[in-house]
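Report on one structure; see the data block that follows.
A single protein chain has been removed from this complex, and every other one stays in its place.
The block that comes next holds chain A.
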Amino acid sequence: MKNCEYHQIDPQTLSTPNPTPPPPPCAERTITRAKRKWEAFPGRNRFCCDGRIIFARQSGVLPLTLGLILVTSTLFFIFDCPFLVEHLTSCIPVIGGVLFVFVVISLLQTSFTDPGILPRAGLDEAADIERQIDNSGSSSYRPPPRTKEILIRQQVVKLKYCFTCKMFRPPRTSHCSLCDNCVERFDHHCPWVGNCVGKRNYRFFYSFIVSLSFLTAFIFGCVTTHLVMRSQGGNGVIFALQESPARYPFSHCQLELVVCFFSVWSILGLSGFHTYLVASNLTTNEDIKGSWSGKSGSEGSGNPYSYNNIFTNCCVVLCGPMPPSLIDRRGFLPPDDAVPAPPLAEIEQPPLEAKSDINMGPGHLSPAPL
């Protein structure tokens, strides 16, 4: 094993391929504060609290979702709970309270958690991938292939090249056009939650819809019980329904019933659908595209990610280890004269192009002797 002797290289005598601008004077450097990576993030996301909270640029109907939940729950606590506590049991507001807190926390976590965004490839990495693609292309008339086939557990899976992120998407990753990011284990972009649902926040999303189904069913049940009990007290259901404080145009009961009735069916349906997805370790994206089922001509195309056991699948999806955020929002962008360029900063900041390593480019990567 040859031990390479490594000599100190004097920067003055080095002939750099292009003139690097002189390092900024110290006074200038102390004025510009170090930027955090979230400030140079290339995707369409917004950040709060100095990068601690992330959400999609279009918050969709998240305010509406929150509003509906808050209004319905508040009406329930103000009008129905006192009556039911008096006539039934005092557990009712406790159960309602726990469910409500669970729903709101899950919703906020789904909306404000990084769904599993993949950082875009740095210039060097992108150039390396381009070089590999060009090498594999046969003729100059056809554009080089932008898919790569790999074997996952003896099954052929096609990886597509993402032109925006400049890399081959890992399996189960999809590019969300609304957020302009590649998201790992992409499920769908949910407008109600105002964020993509992916690898890191799928469990929050699932617990949100399940707890919301319980909450809406619970409120629906309580309101119905309240109405029935009131109507038994005297003048019938219609009178009970119409009963309302003078200043409100609609009865609180009517509002709650309408909201809960429509929510229960849709949310319960959604919960059921996602329970099926969890049990078979599928994503909504795969299910819609029919990636693993019923594809004509493909034999043995079962889901290669499934453990073929409902219980294991559920455990893996919902209780598996929590992967870290890959985009390092709160990390600092390195100063201009640092050597390895971070993947995010290069896209946004032109001054970094002066660095010698980027200008090496593919042309300078001489193939090593084989």
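Just so it is clear, contacts are C-beta pairs under 8 Å (C-beta built on N, C-alpha and C of every residue); 3 or more make two chains touch, one makes a residue touch a chain; residues count from 1.
As a working rule, contacts and distances are computed from a predicted model.
**Student:** Unshown chain, UniProt name, "GUANINE NUCLEOTIDE-BINDING PROTEIN BETA G PROTEIN BETA", "Two-component response regulator", "Mediator of RNA polymerase II transcription subunit 7" or "Golgin subfamily A member 7"?
**Tutor:** Going by its UniProt entry, the chain not pictured is "Golgin subfamily A member 7".
**Student:** Using the definition of touch stated at the top, determine which of A:I78, A:V94, A:I150 or A:V228 touches the missing chain.
**Tutor:** A:I150
**Student:** Which of A:A34, A:C49 or A:C319 touches the chain that is not shown?
**Tutor:** The missing chain is touched by A:C319.
**Student:** Using the definition of touch stated at the top, determine which of A:L75, A:I92, A:M167 or A:C196 touches the missing chain.
**Tutor:** A:M167
**Student:** Among A:Q109, A:T224, A:Q254 or A:S291, which one is in touch with the chain left out?
**Tutor:** Of all options in A:Q109, A:T224, A:Q254 or A:S291, contact with the hidden chain holds for A:Q109.
**Student:** For chain A, which residues lie in contact with the unshown chain of the complex?
**Tutor:** Residues of chain A in touch with the missing chain: 1-9, 11, 14, 16, 101-102, 105-106, 109, 118-119, 121-122, 124-125, 128-129, 150-153, 157, 159, 167, 170-172, 184-185, 203-204, 207, 304-305, 315-316, 318-324, 326-328, 338-340, 342-343, 356-357, 360, 364-368, 370.
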